[in-house]
Each structure stands twice: as structure tokens, then as C-alpha cells.
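Of the protein chains in this complex, one is absent; all others appear in place.
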């Protein structure tokens, strides 16, 4: 009997016990299984060049994509505004999925409501659901703003959000002047980064309506969809505070996704105050930290007459330099000495660890801006990107990637894969491996199937905790990224050398 | 031939190649080796209870101790004062060792000079060396203060530091009023933590000489010997700044051991200004972060009429609470809300990860205060300490450890080992293992010999980089410690479950 | 329970309802009750549409069909047919463990396989894409034993004819292709998804295979099926081991770690043993009606119910099996006694509040009871009235019962009832902990498990202890606040 009160085995060890191995054998005899040699043959085949070509030739089937759908990004963007409720118009199951998906990454409660549309609403339209839903949501949760975004059903049947919301106001669901912004975010268009964009633009559109821009010296910063937002936004504020400038983070989830456990449940915490957003029209410039998260919102602020600048998840030395110089340019303020010293400390860490980092190869996947930012930093450390992949990357992204890779001799080996999924990446890595993979939890399949260690540095990270509480942006964030990578390299080295003892060195 | 231009193998893989395995076989045939069965037998024996008893019975032989000698701590304490040069009176080899030891941990240049005593000085005394040495050091390095500490030779032959320094002043080595503090730090007494203490007391003694205390409201904080001082001292300042009180860190190495790489070599950077130290006599209280690092300095400030409070490397929830409450008590200032929110975030992280942390067992080694602090936090997370060991712990420490363990049901299994070394710990872990070991790089022998994963959380860490740049103190530091431990647990779980795939879960 | 205490609980419900708009309060009021011992049901309405704009915990039909019933079948490829999201969010989240599997080669459970609808598929229809998807599946995963097509919302709205595509392609590839019309807008919760899934399983696997040869299978007198066990953390294995030890032969598991062969073989069992009644009673009824296979509900949570269930199962067989049941109970009793001796003192008297789906809101009750703990409030995300009837046999007088509870209600009830432990799902976990209450995810076993069977109960006991007694719960308040 494997189990005892002194030594309780859970799944991770219980099913390696002989009793269960015998059970599996009995079960497998009743499964009409594919014979082991055929399985092995197919397994080997999945790692071949021939399979790779078939795999890359897929046109319709999508396997293990590294992207989510628009409303997830919409929800993320929404909760970054102060006391703002994410309100999905569509089936309720969608909302349950968005909430649990974010909860698994942030290990935080993630609130959003749905209009719970069912078959009758599919036939007659979801107006009544929206009217009832706004009334309930307003009464129960007492938000300062509601952002309505859509899921598939509402989009396919063509519900008229503006009209419905106007109706709801008239029916008294919410006061006439209560802010209700809206965004169309069908899952069959784009990905979560576009849903993010749609909400930012939707909130600007609503809160700036009828306003005339009176330019001032402030800067808006839009962080973009970011699983490390808790650490990153705080670091961003620390950096900008050092500049002593007027700035506003537009949609700041850092407190919302990091509330304390102290006996109180804060459904809303932190976020950009609505008056701040209203005033943001007057800003001198808007800076996007992730270009592909703010294409429409960026165009919108530019139309309003603001300067607009965008970055690609600025990570590492050069990208942080450029970000700081842009802030300095826009504001006319010099880059503070304290940040210059931090820069020097990052250079110091890079120099100290360069011998371990130099020449290591990485494959990188994630959202387009992340892959750009991470690839750049990897090359700054003398690392060699091998496969750079964004399932939600387009041809513009691929062109930007190639231009980036061409800036460094370390980019020479790299191949860029726009629109490809992680099953394609498995073939790429099986045929042309890299030393490490940098990505999300989804990348652990490469560790299992190909023995390539995974470095978790982007959303979603479901199987490790709290990493998102630390920044990866800024010089200090870059040191953390460097350490994360280096720890993996040195852990790996220890693991490989522990058997013979040779090279199991005390100093590295 | 194993080597090629496309794939250059260094030691970690080169010596696993067949050519070298054959070479080893040829070599071993010429070594008069102990037969493999005898080696295996002895290896097994070293893991037995019988060997453990012999091992623990050792009285004279010390094997793999987890302690260094006094002058190392003296050097560490010295460089925490602004523009202060560490000056060892003794053999020059000692100084080379201290410098390289600290450099390997901090990955930073570590400056100190020696009087380079040789045989003639051993016979005639080292006065001329000290006179010449002070003159050279003063002229070349232009420090604001020199702290003279001793190594064995000077102590054994009984050099009279005070007289020698006075002589040196008279000979013009340094100006009459140039600060030269002193500390007797023989390697055959105590350990590095006592050397730290001696310098703090020595600097106070020198800089406070002739002063009358005029009490004010400031607080002195003495961090103690701490491999994480770079991160910890900065975090300490951030915390104390939130209080908005007047405080001074006495010996702050955080900038000295983290200078930027920007084209300038800063032999001195940061540190406690000497005028601050002079004024520190007037502080209301002195708080030591590590009791066993400041026994004499603490007694000295108490004699001067200050309040004195000490902690044991306050790490985790309860210890940070107590530290903040003490600061609040001493200053009359309330604990800031921002820190209370950080507290809540630590609780949150502990709660979120509690199921993984609960019931895991740890053996912990390091300096006495570290072991106390770490053990406390481990128990707060529901972890079970198994062996708590401090080579430089005494019976007072053992009693404090036992009292701490008695405060929690999770301490019930723990055994306390004062004065024992890591070879003893190997026996303890072989016979009564724990799931993990928490300690310094030296603990990697347990990973190799017993398969118990090492979690590196204390000085010295030679084989990983930059960890010391992040804090382990304060609520935020505690989250980092938690994540460090949890990452190891989950990495371990992935490693164990990767083969069968069962339990190689996407969410944890 | 004393009348006064019960009245207080009723007042608690009234207080919560008062915060809703009147129309909503009226609706929700029908779903909340304080149980009266002796009643034949729990006095709550169920299986009704959720109120819009109030944060329901429920999912959708797709979640019930793909996420629960079909997804765990390991040697089929399950297409999340429609846009990318549904499959993405459910990828690898239910911990339906599989054995002997090489993911992507002979098992596809922990994969996200989708037709990833784009706007053009909405505009022009997705059937052509589905044809290509199936072809590409055959190219990528030739060892699959069949394919399921799990429809997402748009599919049903734009008039795609997946049934016809499935029929045609199934003939072409010579393997079953099951079109599952589980669009998220169908029904009011996961529950209709289960039902649809059961029906499609009936029509596309079981009935068509009724006369198919099954070379690996020689019928025997002790053949049973485990139905409605999804093998979360290995639950079904920890159940199966007991049935096998008592002398039965388990010829199939539905659907945790299931193979197509096991599903097709269903009607050949002598007895179907159903654990999760809600999600798979439909197929059991079908097999009884069409093939004459009797079915029996059982409960493998905690020693009391395990022993009862083992004996009830054995009752359906001969003395050999009855002796087998007694032998199994006797074998495990010392281990279980040791578990109880260790954990009961640490858990005695603790109060639990549950809110889960399927069978657990009632089934785990006596497992807690074995540890000296008491369920003081419980409810279901997607139960029907027959679930609430069954629940009456598990709960005590005065138990608070909530159907389709909102997060808002749960929070208020927790604050009023002050349980020692809350058991619910990932969406509820972190908010509940913020309030200072220990919590276990009772869908996923919080990444632990198994919880079924004797081996599972040991883990269950350990986990409840570590949840409740972790030191963190004594430290949620800053000590300087306590002093205030």
C-alpha cells in the first residue's frame, strides 16, 4: 500500500508506485492502443524535417497558439481605470474564461460581469440583457465607470451597442451621465492585444467626447497588455518620478492585480482616475510602451493633435536608453543622474555575466512587442536568437523583427515566424534547436518533448507564482531578466555536471 | 576529435567525450587507486548513523566550516564608511584572500591594503611596516579615514596598534588629525561577524572620542555582516524613508559593492559619511539588524546612554512587523499605510503559495542571525526546519534557536547545531534528510552528494550572480525569498514529473 | 439547528438580497434558502438563466461539453471549432490526467487545437475550413482514433453545417467524427453542454459501435464501467484500484483517461458505476434503456462513503465480490485510522462553505464529516432539481443553500458565516483569501489530488489541514492594528 499517514503521496509520486504501474498495465491492455513501436515511430517523425514542412504548411488548423482573444485584452485594459467594471456583452462562459485565465496568472481575483446572453437573445438580440445587466452591475458593484465590450455572439448578431446603452440610460439602468464606454472586441478578429487597444480608444472616445484639447506639458503613458504590469508599471512610475515630470499612466492595473490580503476584498483598487483620463486629452504627447497594443488608440491621440511615440516593450539597455531619451526629448528634462547610475549598474551586471551569456542561443515567443523587446536584449547580452515567433504577429512585425536582427551580428542565425503557433515551433526546435526557450508557461512542452529549458518571462505564467510582481522594464528590470536567464543557465550547468563532479564548480 | 570550430566544447562537456574517458582510464590504472568496491563501501558508510556519530564526536578537526575569520568582517564593516580604506596589519596573503573572497560574492572590486609583514617583521615587530604603509596608503588612495585591523601575525607577536599609529602620525605618515581607527581582529578568535563588530566599535570609539552625547531624535541602524547588503540596505532606506524619520545607517556598503560600469573606477562609493558617524553619538537609539554582529558595539552605545535594540536578520512577516513596530516605538511615528499595504501583499503571496510551501522541510545553515531569521520565516510559511546549523553559533544562539522553534508546531522536528561544520551537516542530512537546504554556495555539496536541492540565500554565493542586488529584508524582500524557495520547489516538481508526463501540469 | 440561528441565516440572505435592484432580488431570492431537515429538496430553484450583470460563476455549454465530457478522451483530437479564445482558456486547465500518453502523438488532451475562426470564416461560413482542419489533423496526428468538433458560439449563429462535414469526412478517414453543438449560448450553464455531449457520444460513438468488433475485449461476469469520473489529479485511478482489488474488472473509464475503445465498449458492462451524476446520467439512462445495463450512483469521497459504496456495488454481484469488498475495506482501514488519528484533532469542528459544480457540493460532505468537520453552506453552479433532492441526504438542518450564487452573494455569506474553510473555484479563490478565509479549489483539487478512494482521502485530509492550519491565517492583520 503506497499511502501512509507519515508519508502521504500525492499525484506527483503516487502514480509511480508499483500498484499503480500495474493498474496502468491492466488498463492499457483494454485500450486498443497503438503499438509502442508505432508510437515511437510517429514521435520520431514529429521531430523530422519532413514533418516540419508539413507542419509549417498548415493553413487552417491551429495548434497550441500563443495568443488569446480580444475581450481578454479588453478586460485587462478596463480594470486599469479606477473603479471601472469590465462588462462583457455576450455569452457568460466567455467571461468565466477571461476571469479564470487572468486569475491563474496573477493569482488574484479578477472581476468582470456578463450579460449572459442565451438562445433567445441570439434570436431577438441582447438589448434586454444589456439593460438589466447595466442596472444590476451599477447597483451591486457601484463602479465609477463601466466599459462594455463584446464577445462573439453580440458581434455575430450585430447588436448595436450605442443604441442599447442609450436605451439603458433612458430606462434608468444607470444615470444619464454615468460613464459607460464601449468597445467592439470580436474574438474572430485579431487577438487580446487588439482588444486592449479597442478599450483604450473606447475610453478616450467616451471621456474626451465634446472636449477641446488645451495642450499642457503632461505625458500620457500607455503600458499595453502586460503580464508583468504589476512590477513594470510601478517601476515605470519610479523612473518617471525620478524625472520630476507630469505624467499619467493610462490604464494602470498594478494595484488592481496586487491587492493585499488583510481581511478586506477590494473589488477595485488603484487604476487611472477618470478625471485624469479626461485631462489626458490635453497632454503634450502619448507614449505607448507596446506599439502593437495601441495602433488605434495611438492614431486617435495623434488625430487629437498630440505627439505620439511608441516602443516595443522596451527591455534591456538600449531600449531603456531610448525610452528615457524620448521622455527627456518630450519634456525637455534631463535624464536624472540616479537613472544614469542605474544604467551603469546594468552594464556592470551584463559585463560581469557576459562570459556565461555570450553565444547562448534562445528561441523567443510571445506577443509581438515582447518578442521584439526580448530579442533586442538577448542580442545585447551576446546571445543568439534562433526562432522568434509571435502567433499574433503580422507581416509588419516580421519586417520590424528582421530589421532589428540585422542590427547585430548576433541576429544572423535568427528566423522570424509571424502567425505561427507553438506546434510549429516544436518542429522548428526539433530540427533547429536553441539552447533555451524564452516565453510563457505554454513553452514547457518544449522542455518535456525536446529537453530545451524554458525561461518564463511573459504572460501567461500559470505554473510559477508572483514573478509578475517584479519588473522587467527599466535598467533594474533588465538586471532581473538577466538574472532569471543566468540562473537557468547555471542551474542547467550544475545539473549537467553533477554526476561526474568535474566542472561542478564552487565559483562561476 | 571532440573539438571543432563550429562546436567548441569546454570542460563541462569536453571531458565526457570518449577520448577523455579513455585517457582517464589509462591514468587511473597508474594511480594505485583504492578499488571501486572499497570506495563505494566507504561512501555508503559516510551516510550511515555510525559515521554520523563519529562525525559529530570530532573535537579538533574542522571540515567545511561555514564561517570565515574576523578580518573579513572587519574589511566589510570598514568599506561601509565613506571614503574609508581597509588597512590590514599583518601578512599580505590574508588581504589578498579577503579581497578575492568578497569579490567572488559581489562580483565587484574590493579594495584593501596590507602592511605586508614578513619574517623580519615577525621578529622585530611591524611598526615600520605600519608607518610606511599608512604613509603610502594615505598618499596614494587619499581616503577620508583608515581603519587598521589586524591579522594573525600582528596579534601573535603582540604589536601595539595605538602606539604604532601614534608613532606614524608623528613621523608624518598621516596628518595628526587624520582619522585612523583600529580594531583587533585575530583570526583565531570568533569569526567574521566578530570582526565586523570590532570595527564598528573601533570606529565609534575613535570618532566619538572626547565627545559628549547631546541626545537627539535620530536612530542609528547597524546592518551587520550581510551578503545581501546591497539590496537589503537600499530596501531598509526605502522603508525608513516611508516613516519620514531621521536615521543613519552605520556602515552602509550598498553603493560600495554595486558601483556602475561606466568608464570610471570608483575605489570609494557611498558609505556613511564620517560626520554622520560623529553625530551618531547623539542618536536616541541604535538598532542592530543582527545581534550577533554587534555584541560589543551594542554594549558600547548602551554605555553612552543610547537605547539599544537588536534583531536577528529580520526576514519574513513577523520579524518585519517587529522591526517596524520597534522603529515606531522608538520614534513615536506611526507605521506608514504604504508599508501596511506591502505587508498585506506579502500575506497575499504567502496565502497564494501556501499549499506548495506547507509541510516542506528545510535545513538551514549560515551565520547565527541569518539562521534565526530564515528559520522563523520558514515556519511562518508552514515549512518545517530539520537541521539548523551555525558553525559560528554559540550556546546562547542555540538557546535562542530552541526558544524560537518552540513557538511553532512547525519547529517540532528541528535540531539545532551550534559550532558544527558542513561535513557534520552532511551526516545529519544523510541520516535525517530534509526536502531542501537553505544556505550559501557551500551547500552545493549536499546537492551533489545527497540529491538535496540547495536554495542560495546567504553569503557567500559564488556560483550565481547578482542575487545580492535584490533585498531579502522587509515585506518585499520576503516575497522575493518566498519566490526563490517556491521556484526551487516547482522546478524540482517539474523535473520529477517530466518523464511520465503525469503531473507535468500547466498550472500550479 | 435552533430556530434563532436559522432565522439569523435567513436574515443574512434577506440582507444580501436587499442590495439588488428589486427585480433581481426577486429572481435571486428563489435560489437562496436555509435548509429545513426533512424537506425533499433544498427549497431552491435551479437550472435557470443567470441574471445579467451580476457576477455569476457559471460557464457555458462548450465548457461542459469540451471542457468536461469530451476533452479527457485521450486518443481523439478535439477541435475547439470557432475563434481562438475558448480553446485557449481551457487548454490544460482541468488536469484530466492521462496514462501512457505521448502528447501530440497518441494523446491530445493537453493541447489547444482550434480552427481559429477569422472574420472571413464568419462572413463566408466555416465549413470549408473545417474540412481542411480535419485533413490537417490527419496529417499532423495520424494515430488519432477519432475527432470531435466542439462548436463555439459563432458556428451556430452563422448556419454552419458541421454535421454534414463530419459525416462526409468520417467516411473518408474511416474514423468517428463527432459534431458537438455546444455553442456557449445554448442553455443556461455548463449543464446543457454535458447533455449535448452525452447525446453526441450516444449517436456518434456508442450506438454506431454497438455491433463493432472489439479485439481487445472478452466479456466477463465482473465487468463494470466507471462513468462520470474525469480523473482530476488521478481520481479515477484511485477509484479503479479499489474496484479491481475487490475483484471487478473495470472495462472503461468515462471520460478521464478514456480511450475511444472504452467509450465504444460502454454497453457491454454488467454495471455502470456513476460518480458525477449531473454530467453523465443521460448516457447511463440511455445504456439502461437501449442495452439493459443497470447503473448505480456511488461516492468515493471519504472512508464512510467509500465503504458504503463498495458494499452497495458488491451487492450487485456474487459472494466473491462481496468478500472482495470487505477485504478491501479491511485492508485500508488501518491506514485510514492513522490518517484520522493524525488529522482529526487538527480539523475537528471546523466549518466549511462549499460552492462547486457537478457532484461535489454534496458528495464531499461526509468526507469532511469523517474528519470531524461540518459543511454549513453549499450550492451548485449548474445543478438541476434532482441534484438538490439528492443533496438533502447529505446536509444538516440549517445549512445555507445557494444555486448559481453570484460572487457578491458568496462574499457576503462568507463574511456572515465566517467559515474555517471555503471550497470553490479559481475565480473565487483569491478574493476569498483576501477576506482572510482559507480556501481550496474543489474543481482542480488546487493542483493536488487525487481525492477519490482511500489513497485520495489521505491527500484530502492532508490538504484540508494545510489549508486551514497554515500559519498565514493567524497573521493577516497587522499586529499594530490589532492593538488599536
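Going by the order they are written in, the chains are A, B and C; count residues from 1 in each one.
Note that in this section a residue touches a chain if its C-beta (ideal position, glycine included) is under 8 Å from a C-beta of that chain, and two chains touch if they have at least 3 such contacts.
Just so it is clear, the structure is predicted and the values come from calculations on it, not from any experiment.
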item: Where the missing chain makes contact, among the chains that are shown; value: A, B
item: Per the touch definition above, residue among B:108, B:380 or B:505 touching the missing chain; value: B:108
item: From A:1, A:25, A:57 or A:351, residue that would touch the chain that is not displayed; value: A:351
item: Where the missing chain touches subunit A, by residue; value: 317-318, 321, 324-325, 328, 335, 340, 343-344, 347-348, 350-352, 354-355, 358-359, 379-382, 408, 410, 501-503, 505-508
item: Residue ranges of subunit B at the interface with the undisplayed chain; value: 1-6, 8-11, 14-15, 19-20, 23-24, 26-34, 38-39, 42-43, 46, 54-55, 58-65, 67-69, 71-72, 87, 90-94, 96-101, 103-104, 107-119, 121-122, 129-130, 132-141, 151-153, 156-157, 186-189, 191, 259-267, 423, 426, 442, 445, 448-449
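Everything below uses one rule, namely that only the chains that are shown with their structure count from here on.
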item: Touch-based graph of the chains, sorted into line, ring, star, complete or other; value: complete
item: Chain separated most widely from subunit A, comparing mean CA positions; value: B
item: Subunit B and subunit C, separation of their C-alpha mean positions in angstrom; value: 52
item: Chain centre separation in whole Å, for subunit B relative to subunit A (CA means); value: 38
item: Whole-Å gap separating subunit A and subunit C, where each centre is the average of the chain's CA atoms; value: 30
item: Shared interface positions of subunit C, touching two or more other chains; value: 91, 93, 97, 99, 102-103, 234, 430, 433-434, 448, 462, 476, 478
item: Per-residue overlap in subunit B, given as positions that touch at least 2 other chains; value: 340, 343, 347-348, 351-352, 501-503, 505-508
